[in-house]
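A single protein chain has been omitted; all remaining protein chains appear in their positions.
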């Protein structure tokens, strides 16, 4: 398991290769990459800054991955979240889950993203033509995290 | 949209970059890579051969992607399936879906895989210590495809 | 004429991957063609024995009651196992 909070960009292929290297029991790699869009809530985004809570962030991500491992057959997983200044088109977050079967890989990957969105201490500040604004939490993200309770 | 049936390997990063190149409206890239495992149904797998129905395969994959586009907000998608002889650890299939939001990207990506598994005319023949055997279709794959009817 | 294709385990059981067949009179559906081929006996009984046999007409999945027309491409194969 790898969890990293970093300013540098990541490489999806490199992270997938690190998970699969030297093993032949992985049948499914589900991955997610979140990117900065140039528009959000009707405003143009010139750039954004990602703030986090050093120490708690890493613990929180590791706990979320552990929860996923407890629920599904996860062989290995990687979570990388960038912080600092980003611009539209930049990568923000990467989640890769390796499993024997695709159902587990998909579920664990989406679960990790849904909980990262609502539990991990990151905050986005967007620069728009009207100035900087802290992004509001979305109710839809809470709904997405809640849906796993019933599964 | 890109659909390819090919003997050559694919590169996840290259395919993701092709989808995101020059656009800044993509917030989510969900991807799936299926790999050959060295064991299946209790037998060791030395290698496998993937046969397909040229012509129908490509049409079938394109139709599945179109169905996904009709159900979710999909900005672009790529499906690549390898055929011919493969060995454990080799890539078999790639699905990448680009969307503004992660919920759409995850759902469309998993939908495409579930329907590919049950609708696209590919057949696997595994070489085991006991000789070659055609892989049996799994009931769990039918169940996975059926679950989308209720959503 | 019909173009008939066989894939995977069925192709191996029949020892051939395709054939051309003049559409005989009274063979208006996929089911009738299927019965005609299976009636050849020997290896051809595999057509009747294959569990959950799938059929495509002109590269679209089809049911046994699907109509056949001259020039159609008909494929018989076992359930798919890709991905």
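As written, the chains take the letters A, B and C, and residue 1 is the first residue of each chain.
In the analysis below, a residue touches a chain if its C-beta (ideal position, glycine included) is under 8 Å from a C-beta of that chain, and two chains touch if they have at least 3 such contacts.
Because the structure is predicted, anything quoted here is derived from the model rather than measured.
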Going by the whole complex, the chain not shown touches A
Touching the hidden chain in the complete assembly: which of A:37, A:52 or A:102 does that?
A:52
Which residue from A:16, A:92 or A:108 sits in contact with the chain not drawn here?
A:92
Checked against the full complex, the residue among A:45, A:77 or A:116 that touches the missing chain is A:116
Just the residue numbers, please: which parts of chain A touch the chain that's not shown?
34, 50-53, 55-56, 59-60, 81, 92-93, 113, 116-125, 134-137
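In this section, only the chains that are shown with their structure count from here on.
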Fewest hops from chain A to chain C - one hop per pair of touching chains:
2
Using mean CA coordinates as chain centres, what's the gap between chain A and chain C in Å?
48
Cα centroid separation, chain B vs chain C, in Å, comes to 26
Can you give the whole-Å distance between the Cα centres of chain A and chain B?
22
Using the touch definition from the top, which residues of chain C touch two or more other chains?
83
Residues of chain B that touch at least two other chains are 34, 113
